[in-house]
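Reviewing the structure listed below.
Shown here: the complex without one of its protein chains, the others still in place.
Presenting subunit A:
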Amino acid sequence: MTSIIEVEDFSFRYRNASSAALRHLSFEVERGSFFCIVGANGSGKSTLCNALVGLIPHYFVGRSGGGIRVKGNQVADTSIPELSKHIGLVFQNPFNQLSYTAGTVAEELAYGLGNHGVPRELMEEKVRQVAALMHLESVIDKNPLELSGGQVQRVAFGSTFIMEPDILVLDECTAQLDPLGSEEIFDIVKRLNDRGITVVMVDHDMERVARCADQVMVLDGGRLVAIGSPQEVLSDPRTMDHGVDLPDFAKLSLALQAEGYPVDRIHTTEEPTVSMVKELLS
């Protein structure tokens, strides 16, 4: 097991902010793992995403302490273009991610590749592949600003994915999509993870986190308050003290246990919960 991201005693305070956004975070992300960050709004999740990809300290001004290494590179000492070869961020608000210089979806998708001097033919091939993957073929010649919120989110995802980074950081990147659209994107993320891409994801959907994550980290007020497997973190009622819901499956298991039913494990996913209830009913 090797770590692809190492965060050591990292703190950050935005300039003019009255308190720190992140406080003394230390954790590691295993290469190839699916790592989820959960926490209430304002707990520091998006700030951490910005720090992992270098927008902090290269773009957002503030005071930081400690360090973050991505594939061995100190983020503070590595330029954003260099970092973007290794780690890519899909923003929570896709409109924050658009270049606002591209006239078409194709140009928007190709934007990062252009910055890296990828030859035109290869660029066109990659744009075609990503457009197909993200269901963007029909809007490929449209202006990104004329698209629906869901389509812009697909463009944002595609423009990160096209860079083929080893690490994908996803900050609630499906918030603009309906459940079907969001599951589609999610299946793609899952497939990429199966192929060895490390995924760091912020999500409020606890059932999905429980289903997909190898590791879950809980932030509260910029501090790391819990980290472990989804089974450990999302079956523990104390997680709710930090403004984070448990999956409904765990809440049901806990309630059945409290009623005196023989529940030997607090389940966090659907199938074992169904088996448990069937057993209780038989």
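One rule holds for everything that comes next: a residue touches a chain if its C-beta (ideal position, glycine included) is under 8 Å from a C-beta of that chain, and two chains touch if they have at least 3 such contacts; residues count from 1.
Criterion: contacts and distances are computed from a predicted model.
Chain not shown in the complex: UniProt lists it as "ABC transporter", one of "ABC transporter", "Cytochrome P450", "Anti-sigma-M factor RsmA" or "Serine/threonine-protein kinase RsbT".
Remark: the omitted chain is touched by one listed residue; of A:103, A:149 or A:237 this is A:149. Of the candidate positions A:82, A:141, A:178 or A:194, contact with the unshown chain belongs to A:178.
Although one chain is not displayed, subunit A still touches it through residues 39-42, 92, 148-150, 172, 175-181, 204, 207, 240, 243-245, 247-249, 251-252, 255-256, 259, 261, 270, 273-274, 277-278, 280-281.
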